[in-house]
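Here is the structure we will look at.
Every protein chain except one is present and positioned as in the full complex.
Should a chain be cited, it is by its letter among A, B and C, assigned in written order, with residues numbered from 1 in that chain.
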Amino acid sequence: MQIQEEKIGDVLVLTISEHLDSSTCNAFENRLLGTIDRGEKKILVNCGPLEYVNSAGLKVFLIAAKQIETVGAKLVLCALSPSVLMIFEMIGFNRIMKIVPTHEEGLRALNGEVATA
Amino acid sequence: MQIQEEKIGDVLVLTISEHLDSSTCNAFENRLLGTIDRGEKKILVNCGPLEYVNSAGLKVFLIAAKQIETVGAKLVLCALSPSVLMIFEMIGFNRIMKIVPTHEEGLRALNGEVATA
Amino acid sequence: MLKQEGAMHEGTITVRLPADVKEIERLNRLVRQFGELHELPLRTLYGMNLALDEAVTNVILYGFDNPAGQEVKVCVEVADSEVRGEVTDAGREFNPLTVPPPNLAAPLEERELGGLGIHLLRSLMDKVTYRRENAKNVLTMSKRIR
Partner (left out) sequence: MLKQEGAMHEGTITVRLPADVKEIERLNRLVRQFGELHELPLRTLYGMNLALDEAVTNVILYGFDNPAGQEVKVCVEVADSEVRGEVTDAGREFNPLTVPPPNLAAPLEERELGGLGIHLLRSLMDKVTYRRENAKNVLTMSKRIR
């Protein structure tokens, strides 16, 4: 797994690649919760280069989504591959998280141009 | 398989790579016999990048060696990987062909600085 | 033509892993390589990879009081247009098919963190069976290749 961080306007973009699994989920959790702790209010997770996620990785998204709701920030996920999207849908995460097809739409959703979840 | 051709002084060097097998041996045979036909007298086959050779490929070397002896030319093989060298030795080709460890030694053998087979 | 070619080879792999979460990476790598060797469609391979990951991780995390020196055996087979997995362990008796599914309709604040693994395993596979045999848990799973 690799995580890239980038700031576009007031949106914090985390791009994760390869495998988000038991051996990498802690690093991702620290990184994602870290951005919330330091006060980021608009967080976009770009899953485009993410090839594999297991339940340990999915839990990180759930923990972060709960935390983000608590602090009144916003989280959007974008560019999930068909396989990864299928997994998110299988556990109903598409009902409790904002998931959009493209990076572009992710930025727009966070900038309030489209109603967000 | 790929074949690269190069002339170093009066030595014609053919470098073969990857797999010399039933699907590629004809192309190699045409190429090698072609150099003999057009009168090359010193031929060095660089097997450095050659990963695999089967009996169909080995036959090409035997046919060429016979032809080269007939026309009074010289053939040297160099830089065989340990696996490929093992195969040449298993069928006794090291007794009837000049096989040297390096490209350098191949050139020297053909330029008469060392007694050739 | 391509489809027929895909059906023309079949195979198995059996891996014995020490009961240590660090070994999951190795398992995943072998399952992926095996899937590529057998030209499994990407989604089918993802499903089997994830199902085995979840099952084996659970055995390692929950199966033993002391996992040191214990192992988990994993077999994968491709045959008859189907991919099959089998996980065998000598851990405590546990039938994952008795675990109720998580409440997928709960709102975010009520969603529980646990229970995703077994649900994914069951959802991804066409068929999952459990048996206790010779003091071992044997979990089998299968999925049609399409």
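One rule holds for everything that comes next: contacts are C-beta pairs under 8 Å (C-beta built on N, C-alpha and C of every residue); 3 or more make two chains touch, one makes a residue touch a chain.
Remember, it's a predicted structure, so these values are computed and weren't measured experimentally.
Asker: Which of the displayed chains are touched by the chain that has been omitted?
Answerer: B, C
Asker: Looking at the whole complex, which of B:G9, B:G72 or B:G92 touches the chain that is not displayed?
Answerer: Checking each option in B:G9, B:G72 or B:G92, the one touching the absent chain turns out to be B:G92.
Asker: Considering the whole complex, not just the chains shown, which residues of chain B touch the missing one?
Answerer: Looking at chain B, the ones touching the missing chain are residues 19, 21-23, 52, 54-56, 58-59, 62-63, 65-66, 69, 82-83, 86-87, 90-92, 95-97.
Asker: Name every residue on chain C in touch with the hidden partner chain.
Answerer: The missing chain touches chain C at positions 5, 8-17, 30, 33-34, 36-38.
As a convention for this text, only the chains that are shown with their structure count from here on.
Asker: Taking each chain's centre as the mean position of its Cα atoms, how many Å separate chain B from chain C?
Answerer: Chain centres of chain B and chain C, defined by C-alpha means, are spaced 51 Å apart.
Asker: Roughly how far is chain A from chain B, going centre to centre by Cα mean, in whole Å?
Answerer: Comparing mean C-alpha positions, chain B is 58 Å from chain A.
Asker: As a quick test, compute the distance in whole Å between the mean CA positions of chain A and chain C.
Answerer: Roughly 26 Å, centre to centre.
Asker: For chain A, jot down the residues that touch at least 2 other chains.
Answerer: There are none in chain A.
Asker: Note the residues in chain C that touch 2 or more other chains, in rising order.
Answerer: Expected reply: no residues.
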